[in-house]
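To start, I am sharing the structure in question, which I have written as structure tokens.
Left out: one protein chain. Kept in place: all the others.
Labels run A, B and C following the written order; every chain starts at residue 1.
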Amino acid sequence: MLDFSCDYRNGACKEVLDALIKTNSETTATYGFDIYSQRAAEKIKALCKAPDAEVFFIAGGTQTNMTVISSCLRSYEGVVSAETGHINCHEAGAVEYTGCKVLSLPHHEGKICADELGAYMRDFENNGSRDHMVFPAMVYISYPTEYGTIYSKSELLEIRKICDEYKLKLFLDGARLGYGLCCDECDIDLPFIAKICDVFYIGGTKVGALCGEAVVFPKGAPAHFITMIKQRGAMLAKSRVLGVQFDALFSDGVYFKTAKNGADRAKDLKKAFADKGYKFFMNSPTNQQFIILDNKKLKELQSKVGFEVWEPYGTEQTVVRFATSWSTTEEDIKELEKLI
Amino acid sequence: MLDFSCDYRNGACKEVLDALIKTNSETTATYGFDIYSQRAAEKIKALCKAPDAEVFFIAGGTQTNMTVISSCLRSYEGVVSAETGHINCHEAGAVEYTGCKVLSLPHHEGKICADELGAYMRDFENNGSRDHMVFPAMVYISYPTEYGTIYSKSELLEIRKICDEYKLKLFLDGARLGYGLCCDECDIDLPFIAKICDVFYIGGTKVGALCGEAVVFPKGAPAHFITMIKQRGAMLAKSRVLGVQFDALFSDGVYFKTAKNGADRAKDLKKAFADKGYKFFMNSPTNQQFIILDNKKLKELQSKVGFEVWEPYGTEQTVVRFATSWSTTEEDIKELEKLI
Amino acid sequence: MLDFSCDYRNGACKEVLDALIKTNSETTATYGFDIYSQRAAEKIKALCKAPDAEVFFIAGGTQTNMTVISSCLRSYEGVVSAETGHINCHEAGAVEYTGCKVLSLPHHEGKICADELGAYMRDFENNGSRDHMVFPAMVYISYPTEYGTIYSKSELLEIRKICDEYKLKLFLDGARLGYGLCCDECDIDLPFIAKICDVFYIGGTKVGALCGEAVVFPKGAPAHFITMIKQRGAMLAKSRVLGVQFDALFSDGVYFKTAKNGADRAKDLKKAFADKGYKFFMNSPTNQQFIILDNKKLKELQSKVGFEVWEPYGTEQTVVRFATSWSTTEEDIKELEKLI
Partner (left out) sequence: MLDFSCDYRNGACKEVLDALIKTNSETTATYGFDIYSQRAAEKIKALCKAPDAEVFFIAGGTQTNMTVISSCLRSYEGVVSAETGHINCHEAGAVEYTGCKVLSLPHHEGKICADELGAYMRDFENNGSRDHMVFPAMVYISYPTEYGTIYSKSELLEIRKICDEYKLKLFLDGARLGYGLCCDECDIDLPFIAKICDVFYIGGTKVGALCGEAVVFPKGAPAHFITMIKQRGAMLAKSRVLGVQFDALFSDGVYFKTAKNGADRAKDLKKAFADKGYKFFMNSPTNQQFIILDNKKLKELQSKVGFEVWEPYGTEQTVVRFATSWSTTEEDIKELEKLI
């Protein structure tokens, strides 16, 4: 059955699979010191124009979030996130499990707003009970957000300004970074992200890899970050598994080519729904599209195509998510058009 | 200077101090097995009409909250609290430090509302990503709340009903319980609390003791709760210090007499402000009164009487807190009347 | 260069790689619900003759240890391990990071001894300060151990007896389980392990997979184990990556065939060293061989073949480790023979 339910239901893109096959019988070093991890790191540093960066590969997104956040914060510090942030909702309390509080701000189509962040920080600084509160020390944003929306360059610069003013680290969750960077509305690139963020990651699992996320600390990682990765159970002994994949993804523009397909198919999908008069819950420019269905239509469609039920929209309608990915074809969209 | 800034600026009430003096040279058992802790526990069980209860004494409120919550929850579970709950705002992330997430609900004058709790639980149960979320397993309420307000009996019964429906434990933070139970608006008592709560505590620090909170598990405590108290650093070797104080507080109605004074003086204070036309931020019936002052008046008053600045109220006014306690006298109120 | 430094320096065995290639373009469910994970679980249950078992796939060993241990224990409980146990030495404190203490016992060639475990438990039970101590609640053993040694059936039955007597859970770390089960000295099998253990895992990373460990709870897992996997960051979104590999490993005896090669080559390697008069640090029957080298010889060999320096043996000699694996060939051993 045609399936748009998420962007991690297929294997790897051709280039990644080929690289795994080609390197399979080689003998390599371990625990991140293999030649492929090292090579992939160098390629990422070059693409980010961040020669001082340190790059690490971790198997999954939640693992990356909890490892990065808990390694960057002291025990009295917390991380600010949109209330809809993945770390605040759908990671089973992984960040709190490491002892850190997630401090939530209102969301605006999945995004936080620099003004509200600034006001939050001012209130904190002026609060007489400050010493009895968790110190906001890091800001977590996702690009694209959990609703597929993206921050504009100017929005990000405003957030960075607040971070500078209050000495907050900025952490960008790029689980779907490729789809954000390759959509028409995007006005930023990797060097910009590397410039404004203290740490971010480039998602592989959802953009062509079997698994893996590339964590980038543009100005260098916390001391002994390797040991903290190990301590959180996030170190693969056979690190080449991740290294080989990211080396392939960042050779010959594979990552962007792969991501662009997802973004383009999403545009087609969006047009298909719009043309037929469907309404959208959010105006997402990336590979996740949130559509409002009448509940009757919902039932009908569920028997013909895979998608994800998101949340009720009043009593008669429901928000659903259709996701494209690197593996979605033009034919998939054409077939979908017939069904909706 | 006259001081209403908080309810823990004095020593102990006479009866508590006398008991400490009287017992000082006695030799007792330790770690909660001293005769005074045992005796105080029995008195509390009797007052609560909860013969199966287990009672423990812990030195402070944050310590009690973190110990109770982390001991009752499994790692995948979280505690629901009003966004204004003490555990969510002013305990420096102590609950999260133990690995548990605080799940916040909107507050209504410091209280959560059963309907919203029910809706939250229904949404959780119906959420397809439920297994990726923190499981709400306990409800934290404070009585009185951080704004001095109290739940009515019917509000509490409605909350309990939701707790029953969704198998949530109900935990009542009674740091200022006495002031709640002794105010005119109160329509509940200790046996009622013991009946509806899985665990609650009777605050001593703010109601006549030097320090100490009495934790009551009406239907029995989690297995090896003593070891969990120890593990969280919350066990006093010389446990008699707490036992003697609570034994005194729960002899001859001292606790209620002491608390009633705080509640009565708050009524006087409230009347004094109301008579002079001051406006209140919340309609609190207990020992904390939140008053809206013009900023000019604020400055003027600060030089004459101690109170706590709470939060800005627009740009020209400020919310301040005046707290009475077991040690506030009628003379204190009369003197205050002259100043405001 | 010839390399015996560890058993995770190559890719995947042929059958695993083929399965990844073959399934790559399929669309599957996620988060452990994909058909391959389900199928692999059924195969493992059948092999273990444990129809009530629950099976989960986790990417790495440390991650598995920390997830299993922290999910099975309450906060006041700890896990007993040989002082040389991987969790006690080489996981960067991952178990303690979850809040659990590792309680160490002396090791005997990497193994704990039932008598000492029994004595430890008796002392604990009789200790008047028991409530101030971490409660031993689980026993961690590795099979083979970190020194390549294996427990005999009777040794395991004795340990199980102590576990029964003191209600301890038994957890077997099988990161290299295949090499243990396929060596000549082994007198146990998977159904036996499933019978005596409360939880164990079958290592894939070191036995033919790219990554992955299969966790087996023969009598069922703790409630909401899935959420606890997620919370510790140990859940792969694209779970098929592990499912496909384990489905391949447990089809047509691939796992055992693969492991047997490692065990057999280790036997050859052992003989090669013994024939030339080298001394062994431990008498290991499995794929890790610990050899004592004169320091001069060590230097000489290091330029010709890869192996791992383990620890000094007096001032003139050093213990080194040679590891074979599923990918070691008879030719590799012959070549080694010429060098030593």
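The working rule: a contact is a pair of C-beta atoms (placed from the backbone, for glycine too) under 8 Å apart; a residue touches a chain by one contact, two chains touch by 3 or more.
All of these numbers come straight from a predicted model, not from anything done at the bench.
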>> Using the touch definition from the top, which of B:A40, B:A53, B:V79 or B:A92 touches the missing chain?
In response: B:A92
> Touching the left-out chain: which of B:S75, B:N88, B:S142 or B:T205?
Replying inline: B:T205
>> With the missing chain put back, one of A:K43, A:H90, A:K111 or A:K230 would touch it. Which one?
In response: A:K230
> Which listed residue (A:Q38, A:S75, A:N127 or A:Q317) would be found touching the missing chain in the intact complex?
Replying inline: A:S75
>> Considering the whole complex, not just the chains shown, which residues of chain B touch the missing one?
In response: 3, 6, 8-12, 17, 20-21, 23-30, 59-67, 91-94, 97-98, 205-206, 210-211, 227-228, 230-238, 240-241, 306, 327
> Which chain A residues touch the hidden chain?
Replying inline: 31, 70-71, 74-76, 99, 131-133, 135, 223-224, 226-228, 230-231
> Touching the missing chain, which residues of chain C?
Replying inline: 75-76, 78, 89-93, 96-102, 104, 128-129, 131-134, 308-309
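By definition in this document, only the chains that are shown with their structure count from here on.
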>> Measuring between Cα centroids, which chain is at the maximum distance from chain A?
In response: B
> When you take the mean of every protein CA atom shown, which chain's own CA mean is nearest to it?
Replying inline: A
> Which is it for copies chain A and chain B: same residues on both faces, with over half shared, or different residues?
Replying inline: same
> Just how far, in Å, is the C-alpha centre of chain C from the one of chain A?
Replying inline: 33
>> Roughly how far is chain B from chain C, centre to centre by C-alpha average, rounded to an integer in Å?
In response: 50
> Just how far, in Å, is the C-alpha centre of chain B from the one of chain A?
Replying inline: 41
> Got the chain A residues that touch at least 2 other chains?
Replying inline: 91-93, 97-98
